[in-house]
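Input: a single structure, listed below in structure tokens.
All protein chains but one are shown at their positions in the complex.
Every chain is named by a letter (A and B) in the order it is written, and numbering of its residues begins at 1.
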Amino acid sequence: MSAEKANVKKNKAFTMSSLMRNQIFIPIAALLLLLLFNLIADPGFFKITLGYNSAGNPVLSGYLMTVLDNGSELAILAIGMTLVTAASGGQDISVGAAIAIAGSTLLRALCGTNTRPEVLRMPVICAFLISCLVAMAFGAFNGLLVSIFKIQPMIATLILYTAGRSIAAWINNNELPIISDPKFAYYGGFIPGIPIPTPFFIMAACVIVTMLVLKFTNLGLYTQAVGINESSSRLNGLNPVFIKWLTFVILGLCVAVAALIKVSRLSSINYSVIAKDIEMDAILAVALGGNALSGGKFNMVASIIGAFVIQLLTTTLFKFNVPSDALPAYKAIVVIMLVVFSAPIVRSKLAEISKKMKNPTVKEVA
Amino acid sequence: MGNQALLSLKGIYKGFPGVKALQNVDFQLQSGEIHALMGENGAGKSTLIKVLTGVYTKDEGEIFLEGQEVSIRSPQDAQHLGISTVYQEITLCPNLSVAENMYIGRSDDMLQNWKKMNEGATKMLESLDIPAKATQQLGSCSIAVQQMVAIARAVDMDCKVLILDEPTSSLDDQEVQKLFKLMKELRGRGVGIIFVTHFLDQVYEVCDKITVLRDGKLVGEYEIKELPRLQLVSKMLGKELDDLSDIKSSDASGETAKQGEVLFEAEGLSSTEGIKPFDFYIRKGEVNGFTGLLGSGRSECVRAIFGADRVVSGSMKKNGKTIKINKPIDAMKNGIGYLPEDRKIDGIIGDLSVRENIILALQVMKGFFKPFTKAQANAFADEYIKTLSIKTASADTPIKSLSGGNQQKCILARWLLTHPDYLILDEPTRGIDVGTKVDIQKLVLKLASEGMSVTFISSETDEMLRTCSRMIVMRDRKVVGELTGEDLTQNKIMSTIAGGEAKS
Partner (left out) sequence: MEKVSTKLKNMTDTNLLLTITIVVFILMYIGAVLFQGKGFTKPQAFFNILNNNAALIILSCGMSIVMITGGIDISVGGVTALVSMCCAVYLDYHNGNVAVSMLIALLIGLAYGLVQGFLVAYLDIQPFIVSLAGMFFARGMTTIVNTNPFNVENADFVALKETRIIIPGMGSVNKLGKYVDAYVEIGVVIALIVVIAMFILLRWTKLGRSFYAVGGNKQSALMLGINVKRTKFLSHMICSTLAGIGGYVYFLHVGSGAATHAQGAEMNAIASSIIGGTMLTGGVGNIIGTFFGVLSLSTIKDIVSSAGLDQAWWTGITIAAMLCIFLVIQSVVMARKKRAIRK
């Protein structure tokens, strides 16, 4: 007991350095840095105004709202991606293509073969469930390749990455259905009377469910155990094949939710553009969260914060009138800077230097 | 000052965050001697060797080779200076050929001369009697052969200093003898050999001098004749050892077990790993063991019982009732625990904490939807950290930062926590320090006296003689005999393994 107390004291003494070592430090530091940058560059970034949109609904707008709004899909994907990364030690690069498939399925279910339907063929919730099933089936396919055939996740999902958008186009015969029902737009826009964008609520619900699942089941322990040492997990009675497969199916579910939001935003779909490059953002979110991309231990909260950091970066760049085509170049520089500063080698070097700066005399005396 | 030391280390310091691994260590090696470096796990042997081979850089101190001060910053530096090393874990590339593994990284030539290399390798393999082809892919050789290739590489490099870091743990007796012959030959040529091992017998068989380390500090350097075994152990442990033979007294428990009812039995069991169908039983409170040379199939037998490998035939009964074990969880639900042979690959989950490692098996048995609360998990972990006296900073420490012996204790705790009535221990004492070895043997006997059945497998026969009341002997993946009572002697075991009993 007393040893524990002593430990606590010791920890307190090194709050700063232990904070530095904490995983969540990386995304939060990045978040604060970006916010600080915006504060200095233009405090207007933080302004949030209450206005009314074309439908006459009260709507909160401002850059921060944009981040919360647009970051939602990314955060939802980051949840699934974190689990996949932890259990399989690899990433799913097909999530963008899978969103196209899930979105296409959703529209097909709602519209049938009629591309401009007056009335929807079924309630949105039913169509959503169907698209969930389809997305989870594709997740299961990826999972199968990874878990049973032991193909590296990035390569296994390369298959769906290549074929996904084609499959999405094929589902709707390459037509682009448009839904005119304003209710369908609620999921990606605003519900009348509520000034906060709906995606934010969907995201919050997903995060809460995830946290509950992590608390009341062993999903976290099992995925980490399998990710760290598969063979030993098996000898402890776990079924690594199933657990890896399961994480891909969960990611499939996340994909379906993200697809609902994405499709609802436009009330339509563009197979080659929808959720383009989102897989890269989702992977970056996991990496920014300080999670090893080689699998094992993970921190879900850090990943979710990571997702919002990525979105904040995107929004910041847009605000400075960076054309959307050139956006990746700036993003790349920021990303590289972040990974360089969070690289263990660089960190330990920096720590050494700061130590030397603090007491430069020690070395000379010795 | 005619006999200048070949290699001498003076005042070596090396620290890691939170640990002082080496403090003011001196070490001297003459040419033409075999020098044992002894110490418990965590004593600093591996660190010292890694400093010497350039894997770690020392914080302070000086290294002299033939009187010249040298600085070793990378394994290449060490190689160029004539220091070669063979590690316990195979440090070769499985995807390259045997010959390549022997020659890669040794010269600065730009081009690769396959013909010359294969010829040289073939000659070397022949002279050392290693059953491998030069062009064969290394990954397709057995572990023992791979280890021999690593040694062949080191020998071929005309080194001045040869470091052998527990090279014998995956070799069988014959191979060990071959290695010893080689070591003596090299000694004759004036090579200085540093030999690290956990097997005391081997130290007394080949070594000339012993240097003992403890807690990162030098205890002393001794001539082999001046330091009898018991004193060596007490120097390593830093205390007068309660004699190793002490625990033998509890042999009686084995006798009582003979009358116990049969707890578990298997008939005609065989698995995909190619063991011949075998029968097996264990009584309540009995300690039995599988013995045989490395690769004789002793691990595969217990893996089949636990469902770790796919069982292809046979039936199993527990307490008289037929049970089916297809995968580890089935065995666990039937009250069987299994501590695997390879701690690093099959045992620990490196990045997880000590606590999570301890509760894992019980947690899996309890179910996916019923996680332990943090308080429960802590209580379990603290209980076993205390009862097995696991040395760890806290239950939150990642298990990989513990020493080998303490890691093994955690795995043991994991299975004890599930309260099995049949526990299988496959090489629980491999690669761990003497003190923990004794602890584990004592624990096994204690558990048996409390009514648990234990199967104990070890490469060290005397360990098994001390703990087991019945031994099943294996050869070439087949059960070839069973020894009990008075037959349990070193000689009898050896002759059964060798196949002598068939004639007599």
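As a working rule, a contact is a pair of C-beta atoms (placed from the backbone, for glycine too) under 8 Å apart; a residue touches a chain by one contact, two chains touch by 3 or more.
This is a predicted model, so every value here is computed, not measured.
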Visible contact partners (per top-of-document touch definition) of the missing chain: A, B
Omitted-chain contact residue, chosen from A:Leu32, A:Cys126, A:Ile208 or A:Ile333: A:Ile333
Residue of B:Gln112, B:Ser127 or B:Gln177 in touch with the missing chain, whole complex considered: B:Gln112
Contact partner of the left-out chain, one of A:Thr113, A:Asn174 or A:Asn270: A:Asn174
Touching residues on chain B - with respect to the absent chain: 53, 55, 74-76, 78-79, 85, 87, 90-97, 100-101, 104-112, 114, 136-137, 139-140, 153, 272-274
On chain A, residues whose C-beta touches the chain left out of the figure: 91, 145, 149-152, 154-156, 158-163, 165-167, 169-170, 174, 280, 283-284, 287, 293-294, 323, 325-333, 335-336, 339-340, 343-346
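As a convention for this text, only the chains that are shown with their structure count from here on.
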Contact footprint of chain A on chain B as seen in their complex: 306, 308, 327-329, 332, 338, 340, 345-352, 356, 360-361, 363-365, 367-371, 393-394, 414
Touch list for chain A against partner chain B, complex: 4, 7, 215-219, 221-222, 224-225, 228-229, 231-239, 296-297
